[in-house]
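A single protein chain has been omitted from the complex, and every remaining protein chain is retained in its original position.
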Amino acid sequence: MGSAPSAAAPSVTPQPDAARESGTARGAPALTAAGLVLLRDLTLAFRRRGELLQPLAFFAIVTTLFPLAVSPELSRLREIAPGVLWVAALLAALLALEFLFRDDAHDGTLEQYSLSGQSLAWLLLAKTAAHWLLTGLPLALIAPFAAESLGVSTGLAGVVASVAVGTVCLSLIGSISAALTLGIRRSGVLLSLLTLPLSLPVLIFGARATELAIRGLPYTAPLELLAALAVLGVTLAPLAAAAAVRISLE
Amino acid sequence: MRQFLDMGGYAAYVWPAYAVTLAIVALNIIWARRLLAQARTAARRRLGGETGPGDGA
Amino acid sequence: MPHALEAENLQLWRAERHVLRGVGFALDAGECLQLRGANGAGKTTLLRAVCGLLYPDAGRILWEGGDVRADLAAYHARLIYIGHEPPLKPDLSALENLRFWIGVRQAVPRPALEAALERVGADRWSRRAVRTLSAGQRRRVALAALALLAVPLWLLDEPTTNLDADGQQLVGTLIDEQLARGGLVLAAGHHALRVAAARVRSLELPLG
Partner (left out) sequence: MSWTWFHRLGSPPYVYGLARRLTPWFAWGAGLLLLCGLYGGLVLAPPDYRQGNDFRIIYVHAPSAWMSLMVYTTMAVAAAVGLIWRMKVAHAVAASCATIGASFTFAALVTGSLWGVRMWGTWWEWDPRLTSELILLFLYLGYMGLRAAIEDTQRADRASGLLAVVGVVNVPIIHYSVVWWNSLHQAPSVMRLGKPTMPPAMLLPLLIMLAGFTLLFAALLLVRLRGEILNRERTAAWIREALEA
């Protein structure tokens, strides 16, 4: 029945310890592991380029709605531009969150990550970084064009900077709520209900920085507050997200 | 008494505030008691249905 | 001397269902335990509890005498768990999937990856997107992961599902090699494993 004769067993008795040690001895360094996770998510995203455009298109459509709903007068639009840009960016980032962990939870990849012997928080931070590169950064880069359409032509560097830092915070907060809602059917609305209240400080500081930048005033103070939130998020959010993923896998 | 209830014209907002709060206190008492009653019923049903072997293993 | 892997009186509830009712076993180096039982008897639950994904309501898992909860990451570095479905991405090729999957755990040079894929008969289609592969071919990619990772504990859920006779033989050979190295295998499933019978014990889980 068996292909390996059982007589072979006694001759390999010295090996068990060697085999047992090798599991950790050749373990990949944490940085390499995180780099692979990042590379993998980027590769996957570029295999489905069409989906990358969806949050951006959503952002563009929402900003288009305001001139139609409010008024085409650029002077009035300029007034509300920071709020419009930020609410649209927040909603677009939220839309993309649903896909942050969903596929990986579904096919067992998250299970493998949590059984990899690596720190799950660290791997999830890499995933969140990939998510930001694919949604937050592009949003920040097209924000100036949306701003132009709202009659804003100054302080665009500030707009990019505040949206870029703000979306870092949103991705991190979102990683927690996305992990918590894994395995729940029709989790979209719940995901928004969990994420939006926690994102309020980001919205407040981000919109303020954008507003000051557009008016040509110094905007470093709110931008620094935003950066402080991002630093806090980088240190704490992956731990919470890892705990949430482990709970969802139970 | 009338004067007390009227509060010199301020009553229109003071009394609703008290009414809402007391209603929520009352609702909380009802909800809490109902939760306990339902849990007791459920536990009784579980005990009735699962008194066989394997319990408390 | 303590057993290599030991489960003590595992109890686990899922909502109102008592799934694991005091399951226990002990495995030593070079042994394979096959978990049997009807559908819903808790084979997968037990595997997931043993690898630390599920937290039992009572009972302990011991690795070389120590509770695995004391250092879960170190324990995880010593095991590989392969569930019902191999964790593969449809949009990546078999080779890429294996590289990302194993690479997160340990550095593997590309020739080793290709050798492992060749070993499981995947060399001809290792560059095709997994989307285009059959269920049996996906299983074989998972077997390549087993061949690559030198970890002492294998936890396999239905390892022979979807495999042809040749593939089932391959599973047996891989398990035999693992046991000969002094490794441990815990496999759930009904199919007889084609391994040297003396090393295989089985554990029947009663239907809860």
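Labels for the chains are A, B and C, by order of writing; each one numbers its residues from 1.
As a convention for this text, a contact is a pair of C-beta atoms (placed from the backbone, for glycine too) under 8 Å apart; a residue touches a chain by one contact, two chains touch by 3 or more.
Being a predicted model, the structure only gives us computed values, none of them experimental.
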{"item": "Visible chains that the absent chain touches, using the contact criterion stated earlier", "value": "A, B, C"}
{"item": "From A:Leu123, A:Val165, A:Leu194 or A:Leu223, residue that would touch the chain that is not displayed", "value": "A:Leu194"}
{"item": "Of A:Thr32, A:Ser119 or A:Ser248, the one touching the omitted chain in the full complex", "value": "A:Ser248"}
{"item": "Residue among A:Ile61, A:Leu141 or A:Ile184 that touches the chain left out of view", "value": "A:Ile184"}
{"item": "In subunit A, positions touching the absent partner", "value": "176-177, 180-181, 183-184, 187, 190, 193-194, 196-198, 200-201, 204-205, 208, 229, 236, 240, 243-244, 247-248, 250"}
{"item": "Absent chain, residues of subunit B that touch it", "value": "4, 7-8, 10-11, 13-14, 16-18, 20-22, 24-25, 27-29, 31-33, 35-40, 42-44, 46-47, 50-51, 55-56"}
{"item": "Interface residues of subunit C (partner: the chain not displayed)", "value": "13-16, 18, 55"}
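Operating definition for what follows: only the chains that are shown with their structure count from here on.
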{"item": "Nearest-to-centre chain - CA centroid comparison", "value": "A"}
{"item": "Centre-to-centre distance between subunit C and subunit B (centres being mean Cα positions), rounded to whole Å", "value": "51"}
{"item": "Centre-of-Cα separation between subunit C and subunit A, whole angstrom", "value": "32"}
{"item": "Set of subunit A residues in contact with two or more other chains", "value": "none"}
{"item": "Shared-contact residues (touching 2 or more other chains) in subunit C", "value": "none"}
{"item": "Complex contact set, residues of subunit A against subunit C", "value": "1-6, 8-9, 12-13, 15-17, 19-20, 22-24, 26-28, 32-33, 36-37, 39-40, 43-44, 47-48, 103, 107-109, 111-119, 123, 246, 249-250"}
{"item": "Residues of subunit C that touch subunit A when the two form their complex", "value": "29-30, 51-55, 73-74, 76-81, 83, 85-89, 91-92, 96, 99-101, 103-107, 149-152, 169, 172-173, 176-177, 179-183, 192, 194-199"}
